[in-house]
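As you look at this complex, bear in mind that one protein chain is not there, while each of the others sits in place.
A, B and C are the chain letters, set down in written order, and residue numbers restart from 1 in every chain.
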Amino acid sequence: MKRLTLSMQGKLNYAISPFNKPTLRIKPGETVVVETEDAFSGQIRSKGDRRDRKAMPFVNPQTGPIYVEGAEKGDTLSVDVKDIKPAIGQGATKIPTSWYWYLGDLGENPALSRFLELKFPHGTRICPIEENRVYFSDSIVLPYEPMIGTIGTAPEIEAISSYLLGSHGGNMDLPDVCIGNKLFLPVRVDGALLHLGDVHAVQGEGEICGTAIEMPADVTLTIDLIKGKAISWPRIESQEHLMAVAVSGTGRTLEEAIRIAFMELILWLEEDYGIDRWDAYQLCTQVGKVRLGNLWTVAAAFPKKYLSGTSLKP
Amino acid sequence: MKRLTLSMQGKLNYAISPFNKPTLRIKPGETVVVETEDAFSGQIRSKGDRRDRKAMPFVNPQTGPIYVEGAEKGDTLSVDVKDIKPAIGQGATKIPTSWYWYLGDLGENPALSRFLELKFPHGTRICPIEENRVYFSDSIVLPYEPMIGTIGTAPEIEAISSYLLGSHGGNMDLPDVCIGNKLFLPVRVDGALLHLGDVHAVQGEGEICGTAIEMPADVTLTIDLIKGKAISWPRIESQEHLMAVAVSGTGRTLEEAIRIAFMELILWLEEDYGIDRWDAYQLCTQVGKVRLGNLWTVAAAFPKKYLSGTSLKP
Amino acid sequence: MKRLTLSMQGKLNYAISPFNKPTLRIKPGETVVVETEDAFSGQIRSKGDRRDRKAMPFVNPQTGPIYVEGAEKGDTLSVDVKDIKPAIGQGATKIPTSWYWYLGDLGENPALSRFLELKFPHGTRICPIEENRVYFSDSIVLPYEPMIGTIGTAPEIEAISSYLLGSHGGNMDLPDVCIGNKLFLPVRVDGALLHLGDVHAVQGEGEICGTAIEMPADVTLTIDLIKGKAISWPRIESQEHLMAVAVSGTGRTLEEAIRIAFMELILWLEEDYGIDRWDAYQLCTQVGKVRLGNLWTVAAAFPKKYLSGTSLKP
Partner (left out) sequence: MKRLTLSMQGKLNYAISPFNKPTLRIKPGETVVVETEDAFSGQIRSKGDRRDRKAMPFVNPQTGPIYVEGAEKGDTLSVDVKDIKPAIGQGATKIPTSWYWYLGDLGENPALSRFLELKFPHGTRICPIEENRVYFSDSIVLPYEPMIGTIGTAPEIEAISSYLLGSHGGNMDLPDVCIGNKLFLPVRVDGALLHLGDVHAVQGEGEICGTAIEMPADVTLTIDLIKGKAISWPRIESQEHLMAVAVSGTGRTLEEAIRIAFMELILWLEEDYGIDRWDAYQLCTQVGKVRLGNLWTVAAAFPKKYLSGTSLKP
């Protein structure tokens, strides 16, 4: 089994980009272990630690890209998450001082925080991780439910910051990118160029203070290729659900992202499972679920148990 | 046990309003059965039926208001949902012809549909309901998971259409307003003036085609009063979760509603359970859940199992 | 000329509503002078004054409703603004203490302000108004450019708070509702029931601190009726422009409101001026203007000088 270590990787990447040089080449179907740094670039390891002032946009460092042989624009990459192990037995969380997460100004220049000169409690918290438990405090123990926060394939001509997100994936923070699930990503350049990082030991929907239990990790993935099948947005398949992902962005509210995710899900049901789109539309209205990643990411989910029916005609 | 029948009710209401005359008076703690009409005002009962052209804004007819003795502005009403029974053994769903649900123009005047002269398949579907099953089609059977789509207390000076929603409740379409859960609503006028209707036999998150399995129903509620305790937005308590509800609206995106719901949840945890707000903020980031009603309603949920810890200090 | 004085009016209204009893009846075509109170209900008259704590939702008190004889659902009301005079020779502005205007939480319960316990400078400022000048400070003199901040006809079944806005008009804060311009409003109930108040001596686009130079005023209007012509949203005609108004709201961002305003404008150009909608769409792209009222209101404007062309076919 191949391993992409942080030492092989050398410099980590802060953009998901076709301009990054591959640090590993694999064949479709191979299983690899990828070492990832945490979202703080490893700067928060004990209680007094602070990020340096030049933090933004240097968050969510990415290992990779991994070049998948034979992958070309128009294909789909499948990423089977086999295992996620904490690298140093702990994770960390904090409340951002600029609070851009809450104040609607995702980026490097949070105007309102400057305008009001808001100051927030730092609140750095170091959480030991042992035997599938995350020690949040003396009295609160959380389950270890690890997930990959940022993962994506290179866009065709853009280099997208690893704190942003789009149809290529990126900083989705979806708890469903977890052990046992399979993630599908669009291939837009030769080799697909898979990047990943920003692993969380556990994270709630919304990730509302902006940082989950962030940890460096060893991630085991089986990466395969679906030739000649193009998807517009990421998809996920779990034991129980088909999930179509969409994210908010310029001209696209979260509400609109939910609509897009459901449209993608419905077109998937039509194309791969033969359910007419208008029937699927009515059916998803009754049994659809919505999963939220961070405040900009949604997955529309369809329970696979309803796929066994043969005809939907009323 | 008191019963508010459709015949006692007479005219149903299409706004949740302090101007509606109470059709039932109860004492705090009483259990009542309320008969509700379906969201289509009963116009869709067999496959060929269509709503008349003057449908909007006459959707989601409301039974009530129920006057709760002793309720005053600044109190909180608790509504324990004991049972929901289908009144006629079937429900109906359809795709709206104007498709305002999808096209961002909630209201009576969907500009884009007029501009493009969009026509959609009618897709009326009648679904028999029997023994906890909803027959969606010959081959697809859905579970009977009934919920109240529209429920709210009267605002202080506004009459709000029953297809809209706000801090008074209204057309939230939250699957968690279901049997076994307790809904809390702000009291803003004498008697609270509880309205309800728009019951669904089953509904997915997002309710994306705009109509769930709509049915007339017999709803059994235990209605009680918490004196001198004011809440800003609706809340729900289930066996497993505390949930704070918020909705999008003027100047308040869905994303912003999620933030508000979490802030309400955190302030609830601080006020009633003694968890400091900044600790609660970090904790909700890791274990919070988000439930979506229709595309404009969210509930931020906290698992009650974490309430047993005594101190959150790291 | 009829006059609707504050003393004839008696109690002012805080909702635009079919439930308010008319305080004046007129025939179509009549000119009336209407006395209006300021947005602060007259509570801010000298520098130390503060609004009482129960301010919300009691802002923007409305004079009226004025009942226009013969007006019925499906007609359009035209309101020609003839004059606006300051009633007491001064106006006032302030920065809201809860800052809901900035923090995305328009309404009575600004969660973020509570969460962060934000405190803002009060900044009450009294501005004398004399001879078409508004004295903002010792050194800054602003032009007197008066406008009606809140004006609307009653909705069919709703009572809408006078701090909110919708297709009925309401708290639009559009500087174009000014002397010399004609406002068109949809009629949805018998008598149209025109409400107005919240006059500003001068106001910029966006009205970003939430209060313009607020003043009580004497407003002279000629009110007429267009029978059998229905409009979906307010419209304005000035010497130079046709303007279609739309506002943001549930499921309708400001961006979406701009689209709707342009669609309404284009359909107006097609219906009344014979310009094919696709030609009008391309033409508005090149010469359209956008006017902003408060942060939730837009007008899409078409310069009337281009109406003289006879054919648009390329």
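The rule is simple: a residue touches a chain if its C-beta (ideal position, glycine included) is under 8 Å from a C-beta of that chain, and two chains touch if they have at least 3 such contacts.
This structure is a prediction, so every number in the text was calculated from the model and none was measured.
Across C:Val81, C:Cys178, C:Ile213 or C:Val245, the single residue that touches the chain missing here is C:Ile213. Screening B:Pro86, B:Pro216 or B:Gly251 for touch with the missing chain picks out B:Gly251.
Considering the complete assembly, chain B touches the hidden chain via residues 102, 104, 112, 116, 118, 251, 253, 255. For chain A, the residues touching the absent chain in the complete assembly are 14-15, 17, 19, 57, 104-109, 111-112, 114-115, 156-161, 164-167, 232-233, 246-253, 256, 259-260, 263-264, 266-267, 277, 295-296.
On the side of chain C, touch with the chain left out of the figure occurs at residues 47, 93, 95, 102, 104, 121, 123, 125-126, 134, 136-140, 142, 202-213, 248, 253-256, 258-259, 262, 278-279, 281-290, 292, 295-296, 300, 306, 309-314.
Here, only the chains that are shown with their structure count from here on.
Here the two chains linked by the largest count of contacting C-beta pairs are A-B. Residues touching across the chain B and chain C pair largely coincide in numbering: over half of the numbers involved belong to both copies. Computed from the mean C-alpha positions, the centre of chain B lies at a distance of 32 Å from the centre of chain C. Annotation: 45 Å between the Cα-based centres of chain A and chain C.
Residue positions 102, 104, 253, 255 of chain A are each in touch with at least two other chains.
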